[in-house]
Structure formats: structure tokens, C-alpha cells
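Part of the complex only, each chain left as placed.
Naming follows writing order (A and B), and every chain is counted from residue 1.
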Amino acid sequence: MFEDILHNVQKQPSLVHCITNYVTVNDVANMVLASGGSPIMADDKSEVEEITSICTSLVINIGTLNARTVEAMVLAGKRANELGHPVILDPVGAGASSMRTETVKRLLKEVRFSVIRGNISEIKTVFEGSGATPGVDASEADAVTEENLWEAADMAKRLSAQTGAVVVITGATDIAADEHKAFILRNGDPMMAKITGTGCMLDGVIAGFVGSNQDKVLEATAAAVCAMGYCGEKARAKCEGTSSLRMHLIDVMSSLTADELERGADVESRI
Amino acid sequence: MFEDILHNVQKQPSLVHCITNYVTVNDVANMVLASGGSPIMADDKSEVEEITSICTSLVINIGTLNARTVEAMVLAGKRANELGHPVILDPVGAGASSMRTETVKRLLKEVRFSVIRGNISEIKTVFEGSGATPGVDASEADAVTEENLWEAADMAKRLSAQTGAVVVITGATDIAADEHKAFILRNGDPMMAKITGTGCMLDGVIAGFVGSNQDKVLEATAAAVCAMGYCGEKARAKCEGTSSLRMHLIDVMSSLTADELERGADVESRI
């Protein structure tokens, strides 16, 4: 189901401009490379418009935002919009501080996003305009379970209708939805929550996949989420602890084939 | 001896706010996770007070300090003090530049610390108010040996009496002391000095352990130091070079049990 997506990634690799956090930035760069794209990190307001112009897509991740980089995010986002480049938003910790919540509001007002990806607490905050995310991880009270899965998918669809962006909620089970259709993606392993940056790395993979498949944003996003989860399962089987899990995750992605993903994908969709 | 400490870490995991350097921040985040806590990195002065409020403990590490982040350190430290959260100071490179030495003086004046951790040259600088640390590693002239071990432990106890903080001196042999009692910890491997960030990672482990054991700061700190050293020994036995040492170090920590640490600990204490 995602074979075409991966073939396009190989045929027309994306150059992904990332304005992201300094915690996981190295993993993001290596994951973009492993998944077939090329990364460039640049966050000074004097150059972000020029840099984003030579790229295919843009990631805006507010993981360690500060006054200086927020301005660069807005400038780069607007320029990417003018050029029709897909822009991915990761509202890390939205709801954990008013600076984060307000920055996300400002970004949504000034920039059109192709994809918004977060955990359930972050997406709830984006949807409701306020929240109480307990750090950068989702609140347990918010956890997506089999019982409330379609309720969460419905929120994703409604946020998509509001913003025009494909909305991704990652967790034990992942959701990717546009206004009309939701994918439920069941690949992955709980141990992935024990390393930092799986979400940020996924942002980069999504940006690469969507950049190479600009007419199929929802499918490309779902393929990226699925690829990440599938690589996590394989990495889990090889690892001896959390740091080798991270290494194998990137290793497995770097040799993933369209065929293999086709066989390994655990995807359900509903209109 | 440290069993209770580790059980509390599991029962009541800490959320650790880190204002740390951009060199080792990813390893710190992954090590906090591996040792049972959750990390959040945030360093903008507009949000650090709010972020630290939702956390259990705070790490202030001046490894790549700059004018912007020093203000954030002071604000976060003061707020953590108001809330009674343990605050850990890592005076990286104190004595190597006057900016570092003066920043440490300011932090000690404006913030109360629960734990101060550094190498012997850094701790000497903190104790004496000036120093000549040759970079971020300890001076060979300062090296702690079996001969001057109790002299170093005595300095740690006196600095603890002055500051109210548990003082940790890491090196070939580690010391953790409050005003009344010093632990000498002999776990670890010399090869750990060949990777960057073992000290910074330890800051995060201490913050997690102390956050879950706020009534036993000295014991929790000693347990963290011991756990780090013990994991270093196991990692050394598995590794093929310095980068795999780092990977195994985090891997081993991610599966460390209270029982295993109990059997592996090499600890001596003296009043």
C-alpha cells in the first residue's frame, strides 16, 4: 500500500530544512539521511528564508524554542508557504508552558502546515487552544486506548478540517488523519518511549516522504509513521537496551525496502 | 545498601528539568530515561519557571553557558528553591574562564543547591573561589589518589558545610559527602574518561534519584554515582571502543536492577 510512496522517495529525494531542538537534532539529521532524504539545519533569521528556498520541505519543532528561533520559524514558514513547500509542525510540550502554547497559536495563525504531529496531550492542546501537558510526554489521563481510539481519530479529523493539515497523533497506537479519512497504525514497540527523539525523528521522516510525494500528503505521512513503527519493532528485537535500540532504529531505516514495509505494515483506515 | 533508593526511583519516577550544554544533552536525556526518570530540556527565560514548576528536580550545568542561558539558570533555580525541588549544580570548567568562575559564584549566591558535582579541579575552584582548571578535564596536579583521598573528602565535607549541598567529586575514585559523612565509591573504569558527557549524564541520574528520594539526598546521590560507575564497568567489558562504550553504558543502565547494583557496589563510608 505504501510502495509507491517509497519509490518516489528514492526517485526524488527531499532536501529537508529543519528548525528543531538541540536535544535530538543529530538523531533527526541521521534519520532523515537513513530514510532517503538530506537534512539541513539552519535557524538564524538572517538566512532561514534563503535556506528554505533551496529545500523541498520544512520541519518546525519547538522542542527547545527561544525568542530568537521563534522568529526564524515564522519567517521560514511563511517563505515555505509562498513556495508551496510542505511544512511540518511538531508542537513539543504545547500545554506545558504558556510560551509553548502561545508560540503554537502564533505559528498556526501565520503559517499553513501540511502536517501537525504530536502526542495526544499536545494535539489536544492544539485543538482546544489550551492544555496541561505534563512535560514533553503525554499525560496518562489522555492515553489513547482501544476504547477511545476512534474518538481520538475524530479529534484528528476535526483539527485537520480546521487547519488544512494532516494530523498525526503518536502513542501506543498511532493515528494519521485528514478531514475525510483516518489511518490507524499499529506498528511500533513500547520501548521506543524510553529513548528521546522518536517523535522528532519521525518529523524528519514525514518531511522527507511528503516532500517526495506532495500530491499524497496523507498517504506519505501514514507511510512514514508506519515505517518508523516497523523499524522500531525490528530494532527492539535486536537491541540490548535503550541506546542500542536507538542505533538499530536508524540502522534498520537505512536499509528498509518498499517490499519489506509492505509486508510489515499493520494499517487500518476508515472514512 | 542502595536498594530502597532504586525502589523509590521506580515507584515515584522523577521529571527532571535540565538546563544543560548542547554537547552532551542528548546523552543526558537518554540517560535520565534509562535510569528511570523523564527529562525535559528548556532554557528560555520566558518559560523556565513554569517548566521547572511541573518537574521534580532541576539540573543546572554550565558546560556551554552563554549570557542568555545564565539568566534562565538563575530564574529556574530560584523557582525550584521556592517549590522545594532539589537542584543539582555542575560547574563545568569552573576555573577555566572568569565567566565560568563568576557564574558559579553568582549561582551559589542566588540559588540553594542540593548537590554540587564536578571533577577535583572544578570543586577546588568552587571551594576556593578561584582556580585554573585546564579545560573541562581535571588538572593532573589536582588528581585524587589513595594518598590524598581523605584530604579531598574533607574538602567535600567542608564545602558541604558552607553550601548545604551534598558535594560530589568524580574521578578515578569518586567521593560523595555531606557535612557529616563521606562515601568513597570505587566503581567505574578509566576508559569512561575517553567519552564526553559521563559527568553530565551522572548529573541527570543524580537529579532523578534525588528527586525520588528527597529525604535521603546523600544516599541517593551516592547510589547514582555508584550506579554510573558500575554500569561503566559492565559497558567496558562489552565494548570495542569508545563509542560502543557510551552505547553500552546507557544500555546497561536501562536494565539495571536494585539487586544487581547491591552486589556490584564498591562503597566505603566514613564519618
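Rule of thumb we're sticking to: contacts are C-beta pairs under 8 Å (C-beta built on N, C-alpha and C of every residue); 3 or more make two chains touch, one makes a residue touch a chain.
Remember, predicted model here, so these are calculated numbers, not experimental data.
**Q** Once every copy is counted, not just the 2 shown, what does the total come to?
**A** 3
As a convention for this text, only the chains that are shown with their structure count from here on.
**Q** Could you report, rounded to a multiple of 5°, the rotation needed to superpose subunit A's C-alpha atoms on subunit B?
**A** Fitting subunit A to subunit B on C-alpha positions yields an angle of 120 degrees.
**Q** Using the touch definition up top, name the residues of subunit A that touch subunit B in the complex.
**A** Interface residues on subunit A, with respect to subunit B: 21-24, 26-27, 63-67, 93, 96-100, 134-137, 194-197, 239-244, 246-247.
**Q** Given the complex with subunit A, which residues does subunit B contribute to the contact?
**A** Touching subunit A: residues 15, 22, 25-26, 29-30, 33-34, 38-44, 46-47, 50-51, 54-55, 68, 246-255 of subunit B.
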